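To keep things clear, I will list the structure first and then write my remarks on it.
Right after this comes subunit A.
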Amino acid sequence: MNFSFRRKRISGILAVVPAQERFFIEEMKNFNFPETRSLKLKEVMGFDKHRLVEPGVCVSDLAVFGFEHLFNKGLLRPDDLDALILVTQSPDHFIPPTSNIIQGRLKLKPDTFCLDINQGCSGFVIGLIQAFLLLEQESVRKVAVVNADVLSRKTSPKDRNSFPLIGDAASIAIVERDAEASIIHANLKMDGTRNEILMIPAGGFRLPSTPETAVLNDVGDNNLRARDHLRMDGSAVFNFVQVEVPPLIEALLSQASVPMNAVDYFFCHQPNRFMLQKLADKMQIPYAKMPSNVVENFGNSSGVTIPTVITFNMKERLLKEKLKVCLAGFGVGLTWCAMLLDLGFFDFNNIIEYK
Partner candidate 1 sequence: MGFIQAQGSFFKNEARDRRSSGCSNDANMKCIFRNKRINAILSVVPAQQSRFDDERSNYNLTEEKAGRMKKMMGLDRHRVAPPGVCSSDLCVYGLQQLLNEGTLKKEEIGALLFVSQTPDYYLPPTSNVIQGRLGLGHDVICLDLNQGCAGFVIGLMQAFMLLDMMDAGKVVLLNGDTASKLVDKHNRVTYPLIGDAGSVTVIERCAEENAIHLCLKMDGSRHRALIVPGGAFRLPSSPETLKLAEAEEGVVQSLEQIHMDGAAVFNFTLEDVPPQIEEVLSYSGNSKESIDYFLFHQPNQFILKQMADKMKIPQEKLPNNIVGIYGNSSSVSIPVNITHNCGKQLRNGALRVCLSGFGVGLTWSSMVMNLGPLATCQTVDYEAA
Partner candidate 2 sequence: MTSMNRPEFYQRLAEILDVEEVKAEDRLKNFDEWDSLSVLSVLAMADSKYGVAIRAEEIRSVVTAADLAGLVEAKQE
């Protein structure tokens, strides 16, 4: 489905990552593989270190920390927020919505519209679309799009397919009206028939968690996982991305009448460096224009990877300049989406550490 949006802009992005770095070299000993083979994988895939939360830390903690930073620095006023969208797959509770918990902890005003949306890898683009929808309402002038996940807590440390890649983080993007903003184009597709490619089998209501669902099993490739754990079919995801994402981006650019070389940067979801470089190759985009360095520094934090790749790579540039960018999210659902917009003249664009 195609969308276009007018008179809206992002005015700042803040990413929040756990302070503690964990290193692949140390975690290697948990895997059922010889060290030499793991080191080879490290080189090919680009693993090095990632950021994981301490036990018990939840998405509301990361989000509240980020908001308090913005309030304390005078970059945002609590009463200016008309809506708070939380996009997460790892809520504090099933009931109540975590966005309401954040609202309560921050003492936001009672006409703040709070909404929890369940999305992952495409969650930044979907969160932005939601913000743009809300900003069409007269009563909404400023929206906070919060992406946050703590999926390391549902990833098996003995699963070499997933554990080295995973990261925890949160981001806050402030979205508001701007009469001068250029048009924003977006394209979104979903295929629920392939939904099992990225899943956590137990813990929801289809298969509630029990002591049995916590038992680690060898899933046939020397990796150990429980049904409570995240399960990713790496090669299916790779194929999906290679086949579906390039035509979507091409269709989006064509719809917007913008040639590929007019795009300054492609800020994509960050599954791992290897996959992104292959995607860049396929689309003949120079690596410099499609940064892929988030997993090796922070890990793949699901919907937060796009805000992370922006804040980590652009830093102060987005305070002073304006760039034409294409965002691309792809993954859980399966969902794949892209958004073409100008980013720039931000009030803030940085990463802070959660302690």
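The set was built so that all candidates are chains of the complex that A comes from, given by their letters.
Note that in this section a contact is a pair of C-beta atoms (placed from the backbone, for glycine too) under 8 Å apart; a residue touches a chain by one contact, two chains touch by 3 or more; residues count from 1.
It should be emphasised that the depicted structure is a prediction, and the values quoted were computed from it without experimental measurement.
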{"item": "In-complex contact partner of subunit A, selected from candidates 1 or 2", "value": "1"}
{"item": "In the complex with candidate 1, residue positions of subunit A that touch it", "value": "1-3, 5, 58-59, 71-75, 77-79, 82, 89-105, 107-120, 126, 129, 132-134, 136-140, 150, 153-154, 188-196, 198-201, 203-206, 208-211, 228, 230, 319, 332-335, 347-348"}
